[in-house]
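Here you go, one structure.
Note that one protein chain is taken out, while the other chains of the complex remain in position.
As written, the chains take the letters A and B, and residue 1 is the first residue of each chain.
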């Protein structure tokens, strides 16, 4: 159920440091740390001897010492010491995976190492663009990772799930367009000349009607970047002058853990008042509330699907983007080159 | 393991109102509410689109709006609106089940709708007979529903399980008789000329020995009505004048949830001192204690049976009524008309 030849976020850059960070990625246990030179390392988080997670051990230079009997592995996964034993057999090793740091995340390649291509790291460039600033966070959601993607591709759910913040009837009632180029799927919705939803009104300040845009991009294998904003009516349209509006880029970085759980990272940035800590704090609080609402719905949906398996579900026309993305992911799972 | 062509209690009348009440009945998720005219509605508690339970949504007149994307279903289960979509396909619907209200309960028919017959609703007529008054309550018991029925059919368990209230040695030592007519099984026990068990002594007041009766009726598909009381010795026998005694009718309404859980409703009424709130409060407290004792035993028994499956169990002669009832239920499961 996972695309293995792909890069997945293992954590924010600032989560990975001197210690040993355990993560579950596509069902595999991975331990993350940094070498002395700062480059990230990703090893199988299981000692090859008796399967104690290496993350329960400790660092020794660039190596990791298992916390049970002291088997020691370097950053390539090779065993370099067994206390009390002279000979180190070549079979004494743990799997190492390609790891790379980009745009504020450490990424791990879960497939065949020789296929790892840094150019395929998901593009989250707004995360380190000085013109944008914001906040980040993460949570574990108890559902299949594809349900988190579905949820973000179809923002008509905002009308009901987020009605006190970013949802209003106009979102669900405004049709969206879809474009696909290779593995990129872009869903665009332009809500023209409407009273903005509560949170957006707060952000743009008092005034007349606005145009609102939602440009949602699926980023292979499992991420979604959303360009959202509102601007005074007439300036927010596709060819309009957004400079009089407010614009946020929401990077949704989604890492499958198991069939029943997903680690969801977000980094949300804006390109206005970027030095205003009150605006950052307000945006962080809004995100915590909104994503908490999503989590509750997704977990209830996943629980129902798990408890009552095999029941048919219908697709609506508005599920078109999700159907395309599932087809792309299925291709990746089947080993197609994306 | 469930009889589907039958009526099951989904709740007490006063539990079902303006809101959306989720229940699990015979393994199926059902959401209950009332139309504006007060009649009860029972719909599948899963949106046909993405399986979010409809009970997480909200009412709109007699319809239900799914809390995810706003699909709206009327009381027949037909979809009447999809926000942002023009066409409503006939496949957009959720299952509706026959529902009826009688004797203080809302009942749902779990089988083929065309077979639903209001005449088959279990008879709990003492619940709304003004000559009787009492209290009601419910609990979830972690066991197979048939074990709750077994427990009520064989009241010899009172001797040990309820020795501080309604049990004494006389219960277990007095033989019972059994009669069966179709799906009705009636177990009768007459305990003549004994010192009553502690709670009954309290109810009838000080005095000499008493006669005690327990007339237990299985009510298809899964309910048990028990006529119990004590009267001064010589007046409580089958042909006796019970008017000098105290009499309770205990309606045990048992709804299977899953293989491992059962919703157990009780309504316990008496035909004496019916306006005395202190007597009602005492009876309610006694019921909470007694049914809590039953729950502890049933859950320990179910846990042992689940942990050590396949071990043989012996039937004793006193299990005769239970064996008959299991045969009736098995017939209903196999589709026999009862």
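Keep this in mind: a residue touches a chain if its C-beta (ideal position, glycine included) is under 8 Å from a C-beta of that chain, and two chains touch if they have at least 3 such contacts.
What you are looking at is a predicted structure, and each value in this text was computed from that prediction instead of being measured.
A.B. asks: Among B:89, B:169 or B:323, which residue is in touch with the absent chain?
C.D. replies: Residue touching the chain left out of view: B:169.
A.B. asks: Out of B:88, B:305 or B:338, point to the residue that touches the absent chain in the complete complex.
C.D. replies: B:305
A.B. asks: Please identify which residue in B:4, B:138, B:159 or B:258 touches the non-displayed chain.
C.D. replies: Residue touching the absent chain, from the options given: B:159.
A.B. asks: Among A:51, A:115 or A:281, which one is in touch with the chain left out?
C.D. replies: Per the contact definition at the top, the residue touching the missing chain is A:51.
A.B. asks: Residue-wise, where is chain B in contact with the chain that is not depicted?
C.D. replies: Residues 150, 154, 156-157, 159-161, 169, 172-175, 297, 300-301, 304-305, 307-308, 311-314, 316-318 of chain B touch the chain that is not shown.
A.B. asks: Spell out the interface residues on chain A facing the chain that's missing from view.
C.D. replies: That gives, for chain A, the contact residues 29, 46, 48-53, 56-57, 65-70, 82-85, 89, 91-92.
Operating definition for what follows: only the chains that are shown with their structure count from here on.
A.B. asks: Quick one: chain A and chain B, Cα centre-to-centre, how many Å?
C.D. replies: From the centre of chain A to the centre of chain B is 48 Å.
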